[in-house]
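Shown here: the complex without one of its protein chains, the others still in place.
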C-alpha cells in the first residue's frame, strides 16, 4: 500500500506483520503479555507486560506501553486498561498490573519506541 | 475476521472503515485535523486537533487524543508528536498545538472514547 | 529543610520560590497561563498554557504540562483539567485548550523539565 494512504492502525507492527525485518528487531519490540490462561470473573489477577532486550537510552527506548482489553461480544472494542510511561535509563519497559474482568476476550499491549514506532501483541484470556 | 484474531491495529476505526455504523456516530468520533496544506521546513505552525459533537460526560467521553507524524521515507513510522488527556465535563476534546517538521508526510490523530473505542484520521502535509 | 525530608509538594518550584536562581532560568521554566479574568458559568472558553524560551532538545526539554483547577469552596482540590505530553524538537511546550467551569477559583499549571524538575504557576479566574 502507498505509505501516504496508510491509516494509523496499518502502521502498528506485530511480530508476524514485520516478518521481513531482522528477528532481533522483531523480538525486542513485540510486547510480552504474561497472564493466566483462565481467570475467575471479577477477581483480581496479575498481568505482566514487558518489552525485553531493547536498548534503554535517551536517544532510543520504549517510551510507553498501553494495555487494552477486547471483550467478547462488546459492540465496540477495545477498553483501555492502563498506560505506563517510562523514563530512559531509570525505568525498564515492564510493569505488573492488577486487573479484573467479567467476560472472556483478549488482553492487548502496544508499545512505542521512539525509533521504531508502534508494536502490538495480544493474548486470549478466558473468564469463567 | 474472527474477533479474537484481531490485532490492535485492526480495531482502530476510521470514518471509512466504520461505514456500517450510523453517520452521527462516525462523525462524532473521527478526529478532525486542521493544519496548513503546506509548511516551511523547521518552522513552527499550529495544528488544531478535535473531536466534535461528542458527549462529554463522566460515563461517556473522549478520554484522550494522541497525535503522530508519518514522515515520508522514514524506515519506521510513526513519530509521536503529542498526547492530550481530557477530563469529562471540564475540558473539551480539542487542542491547538505548535509543531515543527523537516520533511513531508501525514499528521495522524487517534482518540479514545471509553464507550466506542479507538478512532483515527490523517491529513497529508507538504514540507517545502 | 534537609533535602531528604522534603515531600514532593515542596520540590515544585514557582517563580517566587526560585528567587535565588538566575532570572533566565526562572522565566524559561514558569508556565504561562493565559485565560480571561472572568468567564460565564458553564460556557466554554480558551486557555493557553505554555512554557516560553526553553530549549527543546531530546536531552533537555519540557516533557509535559499538567493543568488543574482549584475550585473555591471544594473540600479537596485540585481537579485535573488536562495533561499534554510533548516530543522534543517536534512539538513546542504549548497548548490551547477549551475549558468549562461552574465556580470561581484558580487555574494551575505544572510542567516537568527533565533537567530542572517541576515548576508551577497559577491564575485566578472569576466565574459569573
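Before moving on, here are some points about what is shown:
The letters A, B and C name the chains in turn, as written, and every chain counts its residues from 1.
To be clear about the criterion, contacts are C-beta pairs under 8 Å (C-beta built on N, C-alpha and C of every residue); 3 or more make two chains touch, one makes a residue touch a chain.
A quick note: this is a predicted structure, and the numbers were derived from the prediction, not measured.
Although one chain is hidden here, its contacts on subunit C can still be listed: residues 3-4, 6-12, 14, 17, 63, 68, 70, 72, 76-80, 105-106, 108, 110, 112-118, 120, 122, 124. In the full complex, the hidden chain is touched by subunit B at residues 58-59, 85.
Residues touching the missing chain, restricted to subunit A, are 44, 67, 69, 79-87, 89-92, 94-101 (touch as defined at the top).
Basically, only the chains that are shown with their structure count from here on.
Between subunit B and subunit C the centroid-to-centroid distance comes to 25 Å (mean Cα coordinates, whole Å).
With each centre defined as the average position of its C-alpha atoms, the distance from subunit A to subunit C rounds to 31 Å. Along subunit B, residues 79-80 each make contact with two or more other chains.
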